[in-house]
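Take this structure first; my questions come after.
A single protein chain has been omitted from the complex, and every remaining protein chain is retained in its original position.
Going in written order, the chains are labelled A, B and C, and every chain counts its residues from 1.
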Amino acid sequence: MSWTLLSVEIALAALGSVLLMLGLLLPEKGRRVMQPVAVIALLGILILGGGLYTAQYSLFNGNYQIDPFGSFFKLLFVAAGILVILSAGRYLERFEERVNEFYSFMIFALLGMVVMASAGELITLYIGLELMTVSFYILTAYLLQDKLSAEAGLKYLILGALSSAILLFGISLVYAVTGTTVIADMAAQFSMQPVMIAGIILILTGFAFKISLVPFHMWAPDIYQGAPIPVTAFLAVGSKAAAFAAMVRVFVIAFPVSTFDWPLLLAILAAITIVVGNLIALVQTDIKRLLAYSSIAQAGYIIVGLVAYNTYGLKGVLFYAMLYVFSNMGAFAAATIVEVETGSTDIKAFNGLARRSPMVAAIMTVCMLSLAGIPPTAGFVGKFYLFSGAIQADYLWLAFVGLIMSMISVYYYLKVAKAMYIGTNDDVSAIKPGKAVGAALWVCLAGTLLFGLYPGPLSNLAQVAIQIFL
Amino acid sequence: MFAWSLELAWLIVLLPFAAFALIGLFLHRWPRLSAYLSILAIGLSFGLSVLVAAHVFLGGMQETFEVSMRWLAMPGLNVDMGLLIDGLTAVMLIVVTSVALLVQIYSWGYMHGDPGFSSYYAYQSVFAGAMLGLVLANNFGQLFVFWELVGLASYLLIGFWFGRHSAKNAAVKAFITNRVGDFGLLLGILFLQIIFGTLNFSGLAAEVAGYTNTAILIVVSILLLAGPIGKSAQFPLHVWLPDAMEGPTPVSALIHAATMVAAGVYLIARAFFIFSATPEVMMLIAVIGGFTALFAATIALVQNDIKRILAYSTLSQLGYMVMAMGIGAMTAGMFHLMTHAFFKSLLFLAAGSVIHAIAGEQDIWKMGRLKDKMPITTWTFVIGALALAGIPPLSGFWSKDEILLGAFAGGYTGLYLLGTLVAFMTAFYMFRLIFVVFFGSGKGVEKAHESPPVMTIPLIILAVMAVIAGFVGSPLMDYAFARFVTYPGAVHYEASTMVIAISSLVAIAGIGLAWAIYQKEWINHLQMRERFSGIYTLLYNKYYIDELYHWLGQRFVYGTAKALFWFDIYVVNGLVNGLAALTGGAGKVLRYTETGQVQTYAAYMLAGVIVIVGLVVLAGFALLI
Amino acid sequence: MLLLTNLIGFSAVYASWKVADRVKEFFSLLLILITGVMGTFLTTDLFIFFMFYEVVVIPIYLLVIMFGSSKRVTKEYAGMKLTIYLLIGSAFLLVALVALFVKSKAILGFPTMDMFTLASADFPIGFQIFEFVLMALGFGTLLSMFPFHAWSPDGYAGAPTAVSMIHAGVLKKIGGYGLIRIGLMILPGGAAYVAPIIAVLALGNVVYAAFICLSQKDLKYIVGYSSVSHMGYVLIGIAALNLISINGAIIMMFAHGVMAALFFAMIGNLYEKSHTRNVDDFGGLAHQMPRLATGFMIAGLASLGLPGMVNFIGEFTIFVGAFGTYKVLTILAVSGIIFTALYILRTLGAVLFGPRRPEWDHLQDLKGVEMVPLLVLGAAILIGGIAPFTLMDLINLGVGDLVAQLGSLQIGGMF
Partner (left out) sequence: MIGFQHYLLLATILFAVGIYGVLSKRNAVAVLMSIELMLNSVNLNFVAINRYIVTDQAVGQLFALIVIVVAAAEVAVGLALIISIFRQRKSVSLNDFNLLKW
């Protein structure tokens, strides 16, 4: 066994600790270097993770899996982390002296996600999940002076803890039936008992909470709205993707479809999620809340891939999760810029953005369209994979619901575009986003368009990653 | 003899079109040049037509000449553009080109100084080209194309003075009414294409001869007939023609008297092989024609507008021709078409000369004693009227007589009597017009003056034609006309002295009555009007047909339009908006599930778990059972 | 079709010569639009086809809301309606395409999106019907098939001139192109079953929309509904499923494209100068603006299917083709020529003719670059109409492939 296989995890843990200490050691002014330090270190870790992409090992008796599937998500998380930190930009000035802790909590949340993606065993998975979630509790409530932020933190804490309890109870029931918590060993011990099914449903609930499937989505809008924007972004992108990674691994490997038709169950949940998420998003006026409902709907789309339970579908899950990072981060980065500039997260704050900063408006539009699944953005390719999978698996109705709702979703995405392009604003001064945020925006745009126009490489990566399930 | 002229016959069509294109693209800033070009083009066409006709008639060409090129080709459908030259064509060529040439020359004077002088000549060229294309067509596709183009030219020329509401509306009315007819014609053509797979006249003639399904043929003929009814303004699609008098008078002369309106008659003649295959339709044609002849003549009796009187007279005469077709006297009908073209265009041009002279006035009661001021116009008009009334030996006499003979000898006694009655009326209303306008006791119009030579010379030429054109078909020249313009199986009736005598007497009687009333005023026409005010009003208002159509149009067409628009806005759009509102409304309702109360959220979650468990349990039970 | 796109794209750019505000955005969006349309016609891959098709939708939305005009409905409403409507239509299409993609794996052994490969596959009839219904819905929406036309008049009325031109002129034709290229070629059996229904709906287009035109006052609405009406001819041509009618449908699409573009260009020009589009506000404009009047006349006469204009060729061919398949429907559809003539002539009469109205004396006639759309599109209409054989040669090149497919239609069809 080689420790290099765990180098990503180790590096992240080290980075988190170093940043924490660096914050203590550095004088207040010197803390500005923390952003570049964090970004450069994460870039390094990204390269490290890329190097280990094809490695496939089972560590600690199967408790920890190093495989392309996990690696794919690790890259995703680290990329999301980099983008979040870049796009946070001037927003972080509100955290004043506590900014150093912000970085290290981000890194620890990242570590939690990475553990979740690679966990080969339910309790390990739980540890990763809790590491991530607890970090997020703190991050959500980071603006303690802000009533909304604190309230969001508390709500998240209560509901999160409740869902962990449910998840754990499910794990314990499954453990009771199969006698093991190692995912790879569970299928062999699988037996169709009421307790087992109750356990599966409870585990499903736990994950569904994290990925905000209806009716376990209720926390998301409130928390997304209350949390600081960078945290919201990371929550929407990272925590959701981590839950997907874990969920795919657990469900595909541990629970054979032949004995319990959980895809049908998920299909129903996905359909409800897509419909409800999109419908409520139609009437939202706060950009963060709108993106929250949008991300609920997006979760529904991604679940379609898991429902399909075949090459296209699983590939779609991975592909979509990755493009979702870029598209969603682009939208959030733009929202961050607007909030920093106007102090508001209302859609009205976007009025006239196309004149104040055409670049930001254009990128925001492209990212939104990607979320809506309009070509030539990556979102379209992702949906194409997901729904190809669904149709192949004979879930035609689901494809209908999904695609029609996704076209309806264009309405609220365009509502934002409309505000940007024809809204009028008293303040017409030009907005100049900082270099870091600008870079993040451009990366998001590049990712969104590149994966849309030339999906081949990413598709291949995803193909390699899902080999372990086939 | 002039066989080479046949090879150049395509130029007859092309020259006017070329003139149109040149004027439209380059010359519209130079009115004189435009006019020269247009006249030159039609002149050349005329020359060629004369050569062609000479070849056909004098050279004794017995076979038809036909060339064509592919115009629209795809598997299963071919439409050619071609030329078909036989006696029928040759006659039409001569008529069209000669009248067109004279009218264009006349227009030089009539339209002088009009701001749209160039456009006028451009439109005239388009018309001439289209009409010639129609006449020369060797298949129904081409015929329809030019048929519609003729309609376009008519539309443009009627609406030439587009600044006037009435002209604008008349143009639209003409086009739409014609469209209704074209609708039938097009369907008929479609039927022909589908049934026989060809649109070529000679091809069709061969096919129809061997076709036995009479029902289909009747349907096809009736559909085809709709075209002529529209174009030749037969009842019930006649309403456009009187209104078309809103156009410049030379236009009325050329298009709405001599040529275009005759296109319908020409079509019947050309497609005679189809119509004659179905006696029922032939009867229908005869009845429509006869009815129109009478119907229009009665209206003409009481009209006051000089051009409208002529217009109703034209309707009536067209009815004559159509009736001739219907009773199988195709040759006579074509003969009348030719003579009518000359004398009616003469009448119109002379009327135009009058109108021109007295500054656009068209009410006959505001004219009077014009013979002193405008001798040439007066006497040419009288010649035209005599020809129209059928006084021997003018052209109208011979041709009308042929038709009456056909009806009489063919056993259509009712139609014969009707025709005779119409002849009487014709003579009456024409001379009512003449006595009121040219002779009469009125004070006369002070500023009236004779028109310039450029206008009177065409009048004189046409007057000569009106006198002599009839001889080609008369017994005196051994029915030369009938030898060339005929159809297989035509029966020729020997002239009957009785028919000749009766029609002549009737005409003279009509003239005499008019003389008595309007010249000598032995009978006070105003009192007559009082006494028969019911009939008078009915006739004066053209049997209220226009009003009926107008009412129908408003009620049904626009009513339906409004209703459908309402439907579109409130039902079709309403559904769309309703769905959108429903979607949005659902969103609005659903958003209130987010109460902000964290424990409610927890309750939803647990409820979700319970529902899922319940579903699975139910599904499990279902599986167990 | 590419020829059409180029013609209209070229003209549209000139027609919008006067856009003053946010020029850069306008033209970049316009170019995206044109690129998208071109891509759609060029590709043989369904995936790319769909992609390019959707690419055009969003720029249209932005163009409408940024540069459009609000009359009966606001431009925001019109733009949103157009966008969402078309997108939902495309959702059906996407399901159809994906299902085709997935099914091709079962039939051919490998999944493909290549039109010609798919055309060679023999899909089961039930699947074909299902697929064709979806496609008819998707493409039909784009082609404003009755009753899915609601977006079209509002959309055109709201859109800026260039967009109306491109949308009515070209984009709509993607629907017809798709139905012919994808629908008929790949799913001949399904087409045969569904075609009669399409034909009936198409009749709805022709007559229903023509009637509505009669009650319209806004010029753009008239042209908008008239384009719905004309698309009925195209649909009937497609639904008749024979070579003549399909040829006719293609010509008709070309013809309508050029005609509608010219119409919208003229209306746009007039609106720009007079700031109204209400028919009743105008009258006698031929006095002040003879060139504009010429443009209107050419477009109008083409629209009512006058011979000598390319539209006539299309209509005539469609009628001949469709008559063999649907007698009664075609007869009713032919009656459309009367109503079309009625509303077109009324409109032309009301706008161009009648007494001179001094309030419009300040209007300048077309000049300079404004003439470009008139000349280019007018020439296209006339050349196509006078010498249809030139156009036919082009089309026959493209339709050749269809012949073989249509041969098999007779077997599965209802006739």
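One rule holds in what follows: contacts are C-beta pairs under 8 Å (C-beta built on N, C-alpha and C of every residue); 3 or more make two chains touch, one makes a residue touch a chain.
Since we're looking at a predicted model, the values are computed, not measured.
Asker: If I'm reading the header right, one chain is hidden. Which shown chains does it touch across the whole complex?
Answerer: Per the touch rule above, the missing chain touches A, B.
Asker: Touching the absent chain in the whole complex: find that residue among A:Pro68, A:Gly153 or A:Gly352.
Answerer: Hidden-chain contact among the options goes to A:Gly153.
Asker: Quick one: say which of A:Glu9, A:Asp67 or A:Glu130 touches the chain that got left out.
Answerer: A:Glu130
Asker: Can you work out which residue in A:Ile47, A:Ala176 or A:Met192 touches the chain that's missing from view?
Answerer: A:Ala176
Asker: With respect to the chain omitted from the figure, which of A:Met21, A:Ala165, A:Met192 or A:Val257 is a touching residue?
Answerer: A:Ala165
Asker: State which residues belonging to chain A touch the missing partner chain.
Answerer: 123, 126-127, 130, 134, 137-138, 141, 144-145, 147-148, 150-155, 157-158, 161-162, 164-166, 168-169, 171-173, 175-176, 179-181, 221-223, 225-226
Asker: Take the complete complex as the reference. Which residues in chain B touch the chain that isn't displayed?
Answerer: 591-592, 594-599, 602-603, 606
What we mean here is this: only the chains that are shown with their structure count from here on.
Asker: Taking touching chains as linked, do they make an open path (line), a single closed cycle (ring), a hub with spokes (star), an all-linked set (complete), or other?
Answerer: The chain contacts form a complete graph, every chain touching every other.
Asker: Please indicate the chain closest to the centre of the assembly, with centres calculated from CA atoms only.
Answerer: Central chain: C.
Asker: How many angstrom between the C-alpha centroids of chain B and chain A?
Answerer: 76
Asker: How big is the gap, in whole Å, between where the Cα atoms of chain A centre and where those of chain C centre?
Answerer: 43
Asker: Give the residues of chain C touching no fewer than two other chains, as numbers and ranges.
Answerer: Residues 84 of chain C touch two or more partner chains.
Asker: Name the residues of chain A that each touch 2 or more other chains.
Answerer: In chain A, the residues touching two or more other chains are 408.
Asker: Quick check: in the complex, which residue numbers of chain B touch chain A?
Answerer: Going through chain B, the ones touching chain A are 583-584, 586-588, 590-591, 593-594, 596, 598, 600-602, 604-605, 607-609, 612-613, 615-616, 620.
Asker: Which bits of chain C are touching chain B when the two form their complex?
Answerer: So the residues of chain C touching chain B come out as 81, 84-85, 147, 149-151, 154, 208, 211-216, 242-244, 247, 284, 286-287, 301, 306-308, 312-313, 316-317, 319-321, 323-324, 330-331, 334-335, 337-339, 341-342, 345-346, 349, 352-356, 388-389, 392, 396, 403.
Asker: How about chain C: which of its residues touch chain A in the complex?
Answerer: Those in contact with chain A are residues 25, 47, 50-52, 54-55, 57-58, 61-62, 65-66, 76, 80, 83-84, 87-88, 90-91, 94-95, 98-99, 101-102, 105.
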